[in-house]
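Okay, handing you the structure first.
Heads up, one of the protein chains got dropped from this complex, but the rest are sitting where they should.
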Amino acid sequence: MNRSRKVAAAVGLLLVIGGFVWGATGLHKFGNYNFRYGAIVAKDSVPDRAAVNSVVVTAFDYRAFDTLGEEFILFISVLSVGVLLRRMREEHESDGDDVGPEPTMRGSESMRWLGAALAAPVALLALEVITHGTLTPGGGFQGGVVLMSAVAFTFLGGEYALVARLRGSATWLEVSESVAAAAFALLGLGGLISTGIFFENFIYKGQAGLLTGGFIPLANIAVGAEVAAGFLVVISELLYQRLLSSD
Amino acid sequence: MGIYPYIVAAWLLGVGLYGVITSRNYVHLVICLTVMQASTYVLLLSVGYVTGGKAPIFADIPTTSSVVDPVVQALSLTDVVVEATVVALLLALVIQANKRYRTTDPDRMNRMTD
Partner (left out) sequence: MNVLLIVLLTFVGAVGWMTVITREPVRQAIMAGLLGLLLAALFFALQAPDVALSEIVIGGGAIPIMLLLAIGKIRRQDAAAEREQADQ
């Protein structure tokens, strides 16, 4: 890295950090938050939406449009990873030289047992976290990632044969991911059809404390399925590249 | 001590940016991007903090008690998951570039594509 690039980098860094610190001195002091929007949302979530977790109500009801945008970012990233790595995999398969895992990578028996034993309880925990988003800390995003890790336990335990079999079921993962992403958008359209407002909470909201909150549990399930399927597509492609393809 | 979290957020941003500029390995660059993402989460959550406030979940506290802001938490939690898939996309690009150019050094790759 030559002199002029170092000087330009130092000047740029100083400007960015200096500007940041100068802007931060204009913020309120840490802890003296006094804006109205957050206070209104926090007060309104239990009487109005019958959901106890106001963070999930904000993410899936009041600001559901932003969550739709984030979901589409996730969908596009997973799609791009699939395009990139799957092309490499198909070139490799057509060449026909599948060298298999390296000789130093034999899984150990205890790891395989641990992976098999942990997968089902963690999957159950993940389903609980997804569906009870309105009552406890949790929701679609967190539960979806926990569900991904429950499936990844079997791979990390050392069942390399499963990776080869995933090649055939990759379409099933992609189909479920697309269906879940579409389901979330269709919930918004349901609000549009029934009351004329996109993402209006149109299902009957029950009483706080039970599994209610309008369409928020349904939105949580859709998002959880999409996050889990998306991450599984990514990890299965990366696992194939790491274990079975030497190209 | 009133602006200490904002200073830490600025520090993380600066450190991550320095790592991105002086990186000699693309995987190192992706991890420095992760550090920069962490600075945004710290900034968002510190802006919404209320001294003495509780978590905004009203399961066992009355709905009129003072809680921290739920809106910035909703922004941060979707952000954490989505940025992980962006990191996956960047890693896939690094793997593809390594296959094509046989290097993971940004400076050498720049010279090869000239």
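Note that the chains take the letters A and B in the order they are written out, and that residue 1 is the start of every chain.
Going forward, a residue touches a chain if its C-beta (ideal position, glycine included) is under 8 Å from a C-beta of that chain, and two chains touch if they have at least 3 such contacts.
Every value quoted in this text rests on a predicted model; they were computed, and no experiment measured them.
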### Query
The chain left out here touches which displayed chains?
A, B
### Touch criterion as defined above, residue of A:V55, A:A119, A:L187 or A:A225 at the omitted chain
A:V55
### Query
Taking the full complex into account, what residues of chain B touch the chain not shown?
1-2, 4-5, 8, 11-12, 15-16, 18-19, 24-25, 27-28, 30-32, 34-35, 38-39, 41-42, 45-46, 49, 51, 53-57, 67-68, 73, 76-77, 80-81, 84, 87-88, 91, 94-95, 98-99, 102, 104
## Note on the structure
Against the hidden chain, chain A presents residues 30-31, 53, 55-56, 102, 129, 137-139, 141-142, 145-146, 148-149, 152, 156, 231, 234-235, 238-239, 241-242, 246-247
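Quick note on the criterion: only the chains that are shown with their structure count from here on.
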### Query
Distance from the CA centroid of chain A to that of chain B, rounded to the nearest Å?
15
### Residues of chain A defined as touching chain B within the complex
1, 9, 12-13, 16-17, 20-21, 24-25, 27, 29-33, 35, 37-39, 41-43, 45-47, 52-59, 63, 66-67, 70, 73-74, 77-78, 80-81, 84-85, 88, 135-137, 139, 141-142, 144-145, 227, 230-231, 234, 237-238, 241, 247
### Task
State the interface residues of chain B toward chain A in the complex, per the touch definition above.
1-7, 9-10, 13-14, 17-18, 21-22, 46-51, 55-59, 63-64, 67-75, 77-82, 84-86, 88-89, 91-93, 95-96, 99, 107
